[in-house]
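The structure appears below as structure tokens.
A protein chain is absent from this complex, but the other protein chains hold their places.
First chain written, first letter: the chains are A, B and C, and each begins at residue 1.
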Amino acid sequence: MKNTDFFDIKSLLTEEHKLFIDSLSDFVDIEILPVIEEHFLEGTYPSELTLKLAELGIFGITIPQEYGGAGADYLMYGLAMQELERGDSAIRSFASVQSSLVMYPIYKYGSENQKNKWLPKLASAESIGCFGLTEPDFGSNPAGMLTNAVKTRSGYLLNGAKMWITNGTLADIAIVWAKLDGIVHGFLVEKGTPGFSAPEMKGKHSLRASVTSELIFQDCEIPEENILNISGLKGPLSCLTQARYGIAWGAVGAAIAVYESAVEYSKTRIQFGKPIGAFQLVQEKLAYMLTEISKAQLINFRLAQLMDGGNATPQHVSFAKRNNVRMALDCARIAREIHGANGILSEYPVMRHAANLESVLTYEGTHDIHTLILGQHITGIAAYE
Amino acid sequence: MKNTDFFDIKSLLTEEHKLFIDSLSDFVDIEILPVIEEHFLEGTYPSELTLKLAELGIFGITIPQEYGGAGADYLMYGLAMQELERGDSAIRSFASVQSSLVMYPIYKYGSENQKNKWLPKLASAESIGCFGLTEPDFGSNPAGMLTNAVKTRSGYLLNGAKMWITNGTLADIAIVWAKLDGIVHGFLVEKGTPGFSAPEMKGKHSLRASVTSELIFQDCEIPEENILNISGLKGPLSCLTQARYGIAWGAVGAAIAVYESAVEYSKTRIQFGKPIGAFQLVQEKLAYMLTEISKAQLINFRLAQLMDGGNATPQHVSFAKRNNVRMALDCARIAREIHGANGILSEYPVMRHAANLESVLTYEGTHDIHTLILGQHITGIAAYE
Amino acid sequence: MKNTDFFDIKSLLTEEHKLFIDSLSDFVDIEILPVIEEHFLEGTYPSELTLKLAELGIFGITIPQEYGGAGADYLMYGLAMQELERGDSAIRSFASVQSSLVMYPIYKYGSENQKNKWLPKLASAESIGCFGLTEPDFGSNPAGMLTNAVKTRSGYLLNGAKMWITNGTLADIAIVWAKLDGIVHGFLVEKGTPGFSAPEMKGKHSLRASVTSELIFQDCEIPEENILNISGLKGPLSCLTQARYGIAWGAVGAAIAVYESAVEYSKTRIQFGKPIGAFQLVQEKLAYMLTEISKAQLINFRLAQLMDGGNATPQHVSFAKRNNVRMALDCARIAREIHGANGILSEYPVMRHAANLESVLTYEGTHDIHTLILGQHITGIAAYE
Partner (left out) sequence: MKNTDFFDIKSLLTEEHKLFIDSLSDFVDIEILPVIEEHFLEGTYPSELTLKLAELGIFGITIPQEYGGAGADYLMYGLAMQELERGDSAIRSFASVQSSLVMYPIYKYGSENQKNKWLPKLASAESIGCFGLTEPDFGSNPAGMLTNAVKTRSGYLLNGAKMWITNGTLADIAIVWAKLDGIVHGFLVEKGTPGFSAPEMKGKHSLRASVTSELIFQDCEIPEENILNISGLKGPLSCLTQARYGIAWGAVGAAIAVYESAVEYSKTRIQFGKPIGAFQLVQEKLAYMLTEISKAQLINFRLAQLMDGGNATPQHVSFAKRNNVRMALDCARIAREIHGANGILSEYPVMRHAANLESVLTYEGTHDIHTLILGQHITGIAAYE
């Protein structure tokens, strides 16, 4: 790691980790950072990056190589997400969806046919996927979903609507969760299936370099073989655990980006005859950021150990997602303030990250929902309702 | 006041105040709110509003009627800024610049000729003004300014550059502060004067519905009669006190906008079978916002009394600007969170206000500078350097 | 007011207010401050102050003079509580109980006989009273109280226990709330009544200069004429509104005490060759405190206007109690930190106030309960349960 690393976590990595991350870090510096601000302002996804990310092995990083994945460990996955989100939360979101929300459920709950058909193409980005769980009226409470599947002679008839679906409009394949006889099941819905449309959502102030869509199903017929072999909410929730793990790491990357910009600015911006980094009020802000980032890094490293050892629980992941995203958002706001008037300009990454992290704070379990997940873990009492 | 008013401040207003504010409130609802989000996203100033604001008497609201102003009291001025910023900080900024940073110094430090020439046209918005104090390397420390005036036979030769100038590109007249023999003086620089240009700044993430510019002076010759009759930094600082007063009120308007949106959303958004406003974690956020807004309203009302009685000090104004803008920014962030995923959309005013308030926190004395102004007031010791 | 008054609230007072407060302020400086720290450390109430407070007219300050009260307005009451708690929260608690929780209900709900018998003696401190509402298992939810009254031929038989009763052991008369046929009623229980005991609670870390007691009723017989003329929880709640009003003011007094100590310390304590008040990190703390105290003062002044005009609601009072006590506690903690190592010593008032305010935060509606009262006010939805 070439970036912020107060506790020398680098010394705990293998050479393989270090090589991969260094090359990904270069990719972020060379390919993402020079173009991302413009994409954010314009509200466009930098589609030229997709294949390059695939070549780096980002998609399906923990999926076995036989299916086209990189077969890496969770530590590698985490480090990769951190680097990508140092670039932009939209790019990391793209990777999270493709890997954790599309490839993971196919790998975990798919038939051999489904795996062979989709995983290699998703790994190479020949195909792009999306994940349809959230509905307009069911965000924090997916159990209430209205999207419905009915068994037909040759498959299933899908009706309903999903919202806030990253990559929906771009996707060749959508993992869609719907109730079949009242029980949640997952379906593979291919682009072009009659009755399926995925219009893009507009007017976003956040993740503007990402495509966000609705998914609409009107008597959309899905073939029999396109159902996943899992029933109940534990299916989608297991995917969310995977994705949240990546988010917990990614958020730290965003925090590093804004922190390093703030440090650099503090050392070079002169007011009252000295660098503003010489003022106690600025040092306090920098110390706050370094402290919070470093703790988040320790969380992530420990979480990776638990994941790789098979000992991580969804509560561990909730803890990390909740803490790290709030932390990153706080850092982005503080870094913005340190940059003074310049902090509102696209020359500096701070407002872009701050805006993006508003989405990251909310998606895949809002901050408050993760608070209540921890509260239940502590007290044994559910307090969601 | 039709909006948030926990402590019934309305009952402390005159009929005149109430009538004016109610009509301005309608104006905000009808003229500003339906168009502002689009202007923000596009990065354009809604120029069709300018004349309408003039007709409402917004520009030069405290300037005597003989010069085209409304001759109102500071309480009226404050209430007006609150309503306007309930619309958008950019619109309030426009009004602040025109009234407090352009008309005020001409009224206060201008010759009778200058007053007669400019004040009526500024009040009617026939002319637009801007205020050039901040320089690229001198934000919090304007005493260090490099812009320079040299006495010539027939006037002054101006050289230098200003930055972060609201309305610069639009302005017919710029109040420019420059050092003459080492002492700060104010000059009226008219649009089209050779050697003067005012290119717009691009790439802003904040106040996107406002025009922000650089002012560039290259051997720009100013006629003798265009100098203001004030010397030293107290000239521009007295203007800032006026403007900050309006900002302190305006910020509360922004806070009211986001709070009311959050309350409405909390009552209508259903999760887990009930309005999210029924959850303790949401009520806590709403209670926080109402508390902080109400206190800011009490500050503003008391400050208006002190202003109208001639007893307000710059420290009183610093107190209010510092407290109220930070408060409004906090409320915008919290309101954003309450809106969940919907909070990132342009359907709701929350991210726009949050983004705008980043500028408002920084301009006219950053939060930290006002902290140190209060610190000096308390301890008698200056700690800026 | 001789103390912290950033917004010159003194100028809004009458001469009568000012004279009274100045003399009370002297009393605090001369009679309370020199002895209070020792009483706190020893855990004793400074009983020698009681009669002096009565002579100053503190007890029953808003009760008409015909009953021995001072017949003053609520502004005067508030100002007095502020001064007293600048001394110590225990002294102000004593006054709150005597005035708002004992004299007020007798005045409001008592028979003419009850009023004539008790009010003059309570005003002169010939008698001391206490207020028994809270029970061991019913703090935030007094509606659940178990204390029970049964009608007998000649009166009522009381059974049950109360806890956290300020002045219980000292009291000549206890206002006790108990359920009669399932409905809450108030009873006057005189010291020495068979079956009534009031042992003191020990082991307190807070309000150590106050007597806190249990009240125990075992087949305690109360004469017919000792019932108050009010039924339902609105009786005790109306008393709490009175007391909370005084607490809202009192807390500001505690905050002023710790703030002024911190300012003085900051100006005189030298480190690194200058007063610590010259450091930005200290100025930030002082600015925070001054800001929060000044806002609380504005709340209190407005609240007094609403009370005196008959326009205050219980929600207004909850707002002020909630905000001001938390504020005072925060100030006490920050002031403690500014005092460095010296801040743990009894030479400075900071830890004593901080410890006391823990009780004040909790009693008469915890901070969270008042949050939910405001939340209900905002959303129309009760979220206590």
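Quick note on the criterion: contacts are C-beta pairs under 8 Å (C-beta built on N, C-alpha and C of every residue); 3 or more make two chains touch, one makes a residue touch a chain.
As the structure is a computational prediction, the values presented were derived from the model and not from experiment.
Chemist: Which displayed chains make contact with the chain that has been left out?
Modeler: Taking every chain of the complex into account, the missing one touches A, B, C.
Chemist: Of the listed residues A:35, A:180, A:233 or A:278, which contacts the missing chain in the full complex?
Modeler: Hidden-chain contact among the options goes to A:278.
Chemist: Determine which one of A:13, A:161, A:237 or A:306 touches the chain that has been left out.
Modeler: The missing chain is touched by A:306.
Chemist: For the chain not shown, which residue from C:22, C:55, C:137 or C:264 touches it across the whole complex?
Modeler: C:137
Chemist: Which chain A residues would touch the chain omitted from the figure, given the whole complex?
Modeler: 6-8, 11, 263, 266-267, 274-275, 277-280, 282-284, 286-287, 290-291, 294-295, 298-299, 302-303, 306, 311, 316, 319, 322-323, 371-372, 374-376, 378-381, 383
Chemist: Go through chain B and note every residue touching the omitted chain.
Modeler: Interface with the chain not displayed, on the chain B side: 279-281, 284.
Chemist: Name every residue on chain C in touch with the hidden partner chain.
Modeler: 37, 41, 134, 137-141, 144, 163-164, 201, 203-207, 270-274, 279, 281-282, 333, 336-337, 340-341, 343-347, 351-352, 355, 358-359, 361-363, 366-368, 371-372, 384-385
The definition used in the following text is that only the chains that are shown with their structure count from here on.
Chemist: Need the CA-centroid distance for the pair chain A / chain C, whole Å please.
Modeler: Inter-chain centre distance comes to 51 Å.
Chemist: Give the residues of chain B that touch two or more other chains, as numbers and ranges in rising order.
Modeler: 274, 279, 282, 371-372
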